[in-house]
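Note that one protein chain of the assembly has been removed; the remaining protein chains are unaltered in position.
And now, chain A:
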Amino acid sequence: MSYLNYHVAQVPTGWRKILHLNWPLVFLVTAVSCIGFLMLYSVSGGDIDRWAGPQMERFAVGMVLMFALAFVPIWFWRSISVASYVICVGLLVLVEVIGHVGMGAQRWLVLGPVRIQPSELTKVAFVMTLAAYYDWLPVEKVSRPFWVLIPVILILLPTGLVLMQPDLGTSIMLVAGGGIVMFAAGVSLWYFAGVIAIVVAGVTTVMESRGTDWQLLHDYQFRRIDTFLDPGSDPLGAGYNIAQAQIALGSGGWSGRGFMQGTQSRLNFLPEKHTDFIFTSLAEEFGFVGAFSLLMLYVLILGFCMYSALTNRDRFASLLTIGIAGTFFLYFSINMATVMGMLPAKGSPLPLVSYGGTSLMILLMAFGIVQSAHVHRPRG
């Protein structure tokens, strides 16, 4: 039986597709977004126009896009995946040439009235490309060196461009997202073990070089590592944000201080309280109960996506869903680990909750694609 021999007749068509959406996923995404509105309202001190209002508008637009994409047949995405990859790389090159510098890095591309952050688009597009690649590649060739090299190049090309912006956070995200797709596609575990071994050896070598005459990093770079390992060592510098975030988070206790009662954020001790550090405000105001609930909602979203991927017999759709869900997982776990002081501080938003247009819209569109994969899965 071939792909075209699917019981296409059994795939819903027209408006009937709406009945076959992954509705629990829609509700979960909406619920998490609503938590976001609530928190944005709270950290703005009750000023709905500041962050919560604009965020709701974008959510509304994003939801419409999500439904629209859900109705597009999944094979359409497969057919444009190579083109979308080429376009994204082209946009990244364009950013390098004429990009707008924001926050010390070149990330934005202004095309008329539209501001695009190509690195965000790339996260989805190149997962799609990798999924298409492994759909095309016969399963028995997956672990052959040559066929492993191709996706590695596909990953490293946009990663290198993003690194030049420079945006270390996003490049790590791209490598990890691509890695998840390769992992799911069945690339031999030895490759992954090899990469991990090389990274560990590299890091060890760099750290061992400290103080010797072949020192590989500058002294200040080592000090930055020190600050991460012990924020107290530089309490007024980089450690400040982390120390304040931890105080806010920990002081929430079991049940929190109550909605809009968080003192750390109210007193402006918290930096970036509406973007990267919004989880600390949530944890302060709603305590362990609230913070853990959000974590569980994320896990449920992840779970529904993974289940959808498992039950989807179309290799492309399955891998794409895993890739998007994996990227989503990286998003929320890296953000939470950062504000809890488990990872070095770097700008990364909390998905669906943090204030920020591009990230929210792209995420909702990605979920639209996941829905599309779900709706158009082969039946019978």
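Just so we're on the same page, a residue touches a chain if its C-beta (ideal position, glycine included) is under 8 Å from a C-beta of that chain, and two chains touch if they have at least 3 such contacts; residues count from 1.
Please note the rule applied: contacts and distances are computed from a predicted model.
Participant: What does the UniProt entry say the missing chain is called, choosing from "Peptidoglycan glycosyltransferase", "tRNA 2-thiouridine synthesizing protein D", "Zinc-finger domain-containing protein" or "Putative chitobiose transport system permease protein"?
Facilitator: "Peptidoglycan glycosyltransferase"
Participant: Of the residues A:24, A:186, A:202 or A:258, I need the one that contacts the missing chain.
Facilitator: A:186
Participant: Hey, which of A:18, A:196 or A:310 is the one touching the hidden chain?
Facilitator: Going through A:18, A:196 or A:310 one by one, A:310 is the residue touching the chain not shown.
Participant: Among A:319, A:350 or A:363, choose the residue that contacts the chain missing from this document, as touch is defined above.
Facilitator: Looking across A:319, A:350 or A:363, the contact with the absent chain belongs to A:319.
Participant: Contacts of chain A with the missing chain: which residues?
Facilitator: 1-4, 135-136, 138-139, 180, 183-186, 219-220, 235-237, 240, 243, 246-254, 263-264, 266-269, 283-284, 287-288, 291-292, 295, 299, 302, 306, 309-310, 313, 315, 318-319, 322, 326, 329, 333, 336-337, 340, 342
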